[in-house]
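Subset of chains shown; positions unchanged.
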Amino acid sequence: MYVVKSPLPEADLKTVSEALQGALVDLVDLSLVAKQIHWNIVGPRFRSIHLQLDEVVATARTHSDTVAERAATLGVSPDGRAGTVAATSGIGKVPDGWVKDTDAVGTLVDALGAVITRMRQRVNSTADPDPVSQDIFIGITADLEKHHWMFQAEHG
Amino acid sequence: MYVVKSPLPEADLKTVSEALQGALVDLVDLSLVAKQIHWNIVGPRFRSIHLQLDEVVATARTHSDTVAERAATLGVSPDGRAGTVAATSGIGKVPDGWVKDTDAVGTLVDALGAVITRMRQRVNSTADPDPVSQDIFIGITADLEKHHWMFQAEHG
Amino acid sequence: MYVVKSPLPEADLKTVSEALQGALVDLVDLSLVAKQIHWNIVGPRFRSIHLQLDEVVATARTHSDTVAERAATLGVSPDGRAGTVAATSGIGKVPDGWVKDTDAVGTLVDALGAVITRMRQRVNSTADPDPVSQDIFIGITADLEKHHWMFQAEHG
Amino acid sequence: MYVVKSPLPEADLKTVSEALQGALVDLVDLSLVAKQIHWNIVGPRFRSIHLQLDEVVATARTHSDTVAERAATLGVSPDGRAGTVAATSGIGKVPDGWVKDTDAVGTLVDALGAVITRMRQRVNSTADPDPVSQDIFIGITADLEKHHWMFQAEHG
């Protein structure tokens, strides 16, 4: 049976692996939510936000890969299957159907806000047990907060 | 309220939009399944299959975008949210945890086989109502069957 | 005198060559109309639509070249001169002078709609006489309908 | 209503805007004429001239965009529609149908010659009212005269 001797002691590993699994689910869901609105947005600002959403997708996809491979690196099997994402994501369910451009921006402000709050908790919880994972969470938070600013700046 | 005057009559549109929505869900799930095994594979062939799976992910992501935007083009709202994917995908559930390289190949043979069977039905059902959508399904089938060949050729 | 032995029998060739010549004129005119509005658009959405219109121009130019060379390939001389375009295009005349951004979007929705209707007829009429030309028309229709969706989505 | 406060006084603006509108029409027509022969040329030198003509098309398209946007910059609406081009171009009508390679070269020598003569007049007329527009006409003339040389060098 496959066993990796993790560089972290058991207790630390538990904290860090929960943070990584939570981040993985949040980021996969963020990529699916941003694509959903990328396809369903309507209104005068369609083109600008349609393009902006694909930049969120790119950010979410890149970081979800980093986070999942970091879990594997620590000897913990990551889980990014659709059922797991649907059941445990930190992003509230987004409605189906067409989305007005104004609502699209609001949805992203909320979704990014929810993920950022959890990501900042992961920055704190992993500082001592694994500064390497913490550094990954810091980088993700910086990118997500920058997207958050942009959607806020064009909202309301 | 947003209404697109679809280029297709109502009955044709129903057939085509079901085909597109089905394909969207299958392709999003294929991308998630391939990533799941990309992260969890172990065994001597790890590196080769790890890389091969990212080519499946790239294929699935590109085509899912094309299919969803084709639905929007016909005036039908596409649904690629995690919950919808988890509930309606044509791919059987893959187990969590580490996956032996040999099993990884078998899982892909099965997953691709399932998606291809449904995609060929879509090629048939859309031939008359919308040759434009059919052409997209033909291109997707060609790519998926090529991946299928490669995993079969290295299986068993 | 230059004579190409066409791979198609006479009757089929007539059908296909009319379709190709019609498509050529429509696509050249679409490129000119999109450039006209690209230059004359005014209003708060100026920049976004200005850029979007150049993507329509690129699509129209690429496909008009393909269609004209397909006609030559079948031994039929294509005609894309300004006078021919002005006299036989399927796009209604667009007004001169500055165009409000909202009107610009409406003009493109109409122009693309007119070209798409004729292009779908060409997809049908060429299916039997020349599936190679039909495949070209299918590809063009897919691209034009995608542009059509985007302008519709940001219209009204 | 949209009004740009032009950096030029009224009389100067009239001179410059006529020069720009004239250049726009000539350049759009040059791009259409070069494409027409690009598609219809036959004879032993087919391939070489076929390629050379696309370089003329690229030159004409790039400069027509610059000229039209320069007109808009000065507050004058440019007109590059097919009907306007057909009615006011400085290039004589080119015949339809296949074109022998030798005739193709001759047609380009004539067409470029006609446009260059008018473009040199624009260089002169705009020197005082707007050296910025003049500089654009100088650059266009340099490129067109270089093409003219090449077609002359291979003619006769």
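Read from first to last, the chains carry the letters A, B, C and D; within each, the first residue is number 1.
Note that a residue touches a chain if its C-beta (ideal position, glycine included) is under 8 Å from a C-beta of that chain, and two chains touch if they have at least 3 such contacts.
For clarity, every value in this text was computed on a predicted model and none was experimentally measured.
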{"item": "Size of the entire homomeric complex in copies, 4 being in place", "value": "12"}
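One rule holds in what follows: only the chains that are shown with their structure count from here on.
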{"item": "Self-contact between copies subunit B and subunit C, residue sets same or different by half", "value": "different"}
{"item": "Distance from the mean Cα position of subunit D to that of subunit B, given in whole angstrom", "value": "49"}
{"item": "Whole-Å gap between the CA centroids of subunit A and subunit B", "value": "23"}
{"item": "Residues of subunit A engaged with two or more neighbouring chains", "value": "42"}
{"item": "Arrangement of touching chains [line / ring / star / complete / other]", "value": "other"}
{"item": "Complex contacts: residues of subunit C adjacent to subunit A", "value": "45, 48-49, 52, 102, 150, 153-154"}
{"item": "Subunit C-touching residues of subunit D, taken from the complex the two chains share", "value": "2, 28-29, 32-33, 35-36, 39-40, 42, 65, 68-69, 71-72, 77-87, 89, 93-94, 96-98"}
{"item": "Residue ranges of subunit A touching subunit C (in the complex, touch as defined)", "value": "41-48, 50"}
